[in-house]
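Here the complex is missing one protein chain, while the rest keep their positions.
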Amino acid sequence: MRGVFVAATLFGLMRIRVDYFAFLRERAGRAHETLDTGAATPRELYRELRERRPLPPGKGLKVAVNDEFRNWDWSLEDGDRVVFMPPVAGG
Amino acid sequence: MRGVFVAATLFGLMRIRVDYFAFLRERAGRAHETLDTGAATPRELYRELRERRPLPPGKGLKVAVNDEFRNWDWSLEDGDRVVFMPPVAGG
Amino acid sequence: MSDFRISADAIDQAAELAALEDTASGAVACFCGRVRNHNEGRAVAGLQYECYEELAVSEGARVIAEAKERFGASRVLCVHRTGDLAIGDAAVWVGVAAAHRNEAFAAARYVIDEVKKRVPIWKREHYPEGPAEWINAP
Partner (left out) sequence: MSDFRISADAIDQAAELAALEDTASGAVACFCGRVRNHNEGRAVAGLQYECYEELAVSEGARVIAEAKERFGASRVLCVHRTGDLAIGDAAVWVGVAAAHRNEAFAAARYVIDEVKKRVPIWKREHYPEGPAEWINAP
């Protein structure tokens, strides 16, 4: 019980905005959403999102946090904007 | 004497028009000239021309006969138009 | 105005070219990618581009800075369309001014290659028959 309390304090829920583009937007059925999550990294966040949205596996996707490319193990902070991106196809 | 007569018959003088462009035009002091010559090839013709015009050595020049690139030993014919060209410098 | 731009309107190539003017640069190389009427053997009716604009603009600007740095190009511009495009419409335009043609060609090639690899823009093809598809969708 005490362990759970400490974890909740140190690693409390964060409010994260997630934006979806292109194929992922269609799969998610929305362009963005905001959620309160315990996910500490984009990897954990995507795992959580896949539980509620019909999103594809993360392999091949890229991640941006606050409009910068970041890796899947980047430490998220409260208020971050996270974007998961399908392989690009410009040009 | 007989040898000279035969040569004059078989290899008689031809009327050749020569055009000059760019650097060669300036050196020749004219854009074109027509001459009666015994030169059988562009090589011989250029040698003859250099005797009367301050033209540069033929090395590096190209030759056209009747608006086609030809080599220095191409057989000239009466009425041909010959152009000696400095190295090109377009673009 | 940034040297890399996202545009919802048609690309004005004459205006882009004019922006490359530079009396020290003897060479200008341009590339334009246009919507083809076919792709991988299949008839295409049109395209739609979608873009993550904030990141596209910053990543595109990085690509351009790299091209200038690597090839000594004096000016490099790129504009990429978003929205609905018809056959023949310009989807992306790259223009480079440099002292000589080696650098101009190399920089233009670098920009289009890197933009296609790195800049978050996505293409959806519409077909005369069958549903539209996102290209490269996982």
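First chain written, first letter: the chains are A, B and C, and each begins at residue 1.
Everything that follows uses one rule, which is that a residue touches a chain if its C-beta (ideal position, glycine included) is under 8 Å from a C-beta of that chain, and two chains touch if they have at least 3 such contacts.
What you see is a predicted model, and the numbers here were worked out from it, not measured in a lab.
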Visible chains in contact with the missing one: B, C
Of C:29, C:51, C:119 or C:135, the one touching the omitted chain in the full complex: C:29
Chain not shown, touching residues in subunit C: 13-14, 17, 21, 23-38, 87-88, 99, 101, 104-105, 108-109, 112
Touching residues on subunit B - with respect to the absent chain: 19, 21-23, 25-26, 56-57, 59-62, 64, 67-69, 83, 85-91
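To be clear about the criterion, only the chains that are shown with their structure count from here on.
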Inter-chain centre distance, subunit B versus subunit C - centres from mean C-alpha coordinates, in Å: 52
Mean-CA-position distance for subunit C and subunit A (Å): 29
Cα-centroid distance, subunit A relative to subunit B, in whole angstrom: 80
Two or more partner chains touched - positions in subunit A: none
Residues of subunit C engaged with two or more neighbouring chains: none
